[in-house]
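With one protein chain withheld, the remaining protein chains of the complex are depicted in position.
Right after this comes subunit A.
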Amino acid sequence: MHFSGLRVIKEALTGHRGWKPLWRDPEPKPAYDFVIVGGGGHGLATAFYLAKTFGQAKVAVLEKGWLGSGNIGRNTTIIRSNYLLPGNEPFYEFSMKLWETLEQETNFNSMVSQRGIINLYHSDAQRDAYRRRGNAMLLAGADAQLLGPEELRARLPYLNFDNARFPIKGGLLQARAGTARHDGVAWGYARGADMRGVDILQNCEVTGFRIEGGAVRGVETTRGYIGAGKVGVAVAGSSSRVMQMAGMRLPIESHVLQAFVSEGLKPLIDTVITFGAGHFYISQSDKGGLVFGGDIDGYNSYAQRGNLPVVEDVAEGGMALMPMIGRARLLRSWGGIMDMSMDGSPIIDATPVDGLYLNAGWCYGGFKATPASGYAFAHLLATGRPHETARAYRLDRFARGHLIDEKGAGAQPNLH
């Protein structure tokens, strides 16, 4: 089933009776060449690129709940590549380029909207740091533009520029950044993978790994044993729980991150704005809700819900930045579980168990990385070698001292 404008018109004229489910609901086969554990954004993207780019047919995605029920449905939908470090920026720019062609690639409307992102700065030192970051972005082939106070005032007149404590001096703009429809991303990848023969097995929780002679042979699941040539685990949030079944301890703590959406408002914020003096970021969804968030709650949690102190903290950040939103009513808040890695950067690597691969540690930045994470993980699974943009994301970098401390803000050392 190919989606097109013509198809929409045809279905409209014939009572929308021709639409079919986007993917099959197959029974598990006894064995696959590749088993991907985790049917979220990263797992589905991995399966999609394995099938499409690397020509692998015998692939299964195992999801313990329903497709896309984890962090791909709980994020704040921001896509960007405004990183600094050489281990990170080329990877996120690769991801940004994949976002730009995602809808053509998957033939699915993921509502990718390049409305830009503006990181505000509040001091001369912060301006210099953003200038350096912008230059690093330009060197990696991304786009960046430093905005002064006048340009920013013309563009976002409603900001609290003259805040006595955190005056707004300007911002770093990445015009190609923006937002995407998070569920649409999962559905597009799932449909694209399914069309190419990938079995998506929902309600199929992995309960153990079968490891013989130091190599993985398959996985035990709630729907029976499934043999596997290679197993890729992409279950950020639950990575420690799953990898524990393979006898591994990870450099990861699971933390809860809350996000919020207001009632629907008329068009108000036409970009993504981040506060540089606290942790607050905001955009407006196509339905009109203000989508915003802030810091993790700061303690280990698998509860998918947070507590009120952080709600207060996020609201204070918003009020310091743009007091006009104070009268907007909150519609919903929710929590997602983050793999907080010890240096704040992800892991895409082989493990000490032959044939078992790990994609984890996305902290609260996994959504924007979805396409590149899937591509790089598929590359690793299919070829056994890391993708050229993901070479720094090694599991053993902590022991070797090659940390990627982009912000120095993983679970440790308590810089949140």
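General observations
The criterion applied here is as follows: contacts are C-beta pairs under 8 Å (C-beta built on N, C-alpha and C of every residue); 3 or more make two chains touch, one makes a residue touch a chain; residues count from 1.
Note that contacts and distances are computed from a predicted model.
For the chain that does not appear here, its UniProt entry gives the protein name "Sarcosine oxidase subunit delta", which is one of "Dihydroorotate dehydrogenase", "ABC transporter permease", "Sarcosine oxidase subunit delta" or "Cytochrome bc1 complex cytochrome b subunit". Within the complete assembly, A:Ser301 is the residue of A:Ser113, A:Gln202 or A:Ser301 that touches the hidden chain. In the complete assembly, the contact with the undisplayed chain comes from A:Ser240, out of A:Thr76, A:Gln202, A:Ser240 or A:Ser345.
Only one of the listed residues, A:Met96, A:Leu120 or A:Leu250, touches the absent chain: A:Leu250. Although one chain is not drawn, its touching partners on subunit A can still be listed: residues 238, 240-241, 249-254, 298-303, 307, 309, 342, 398-399, 411-412, 414.
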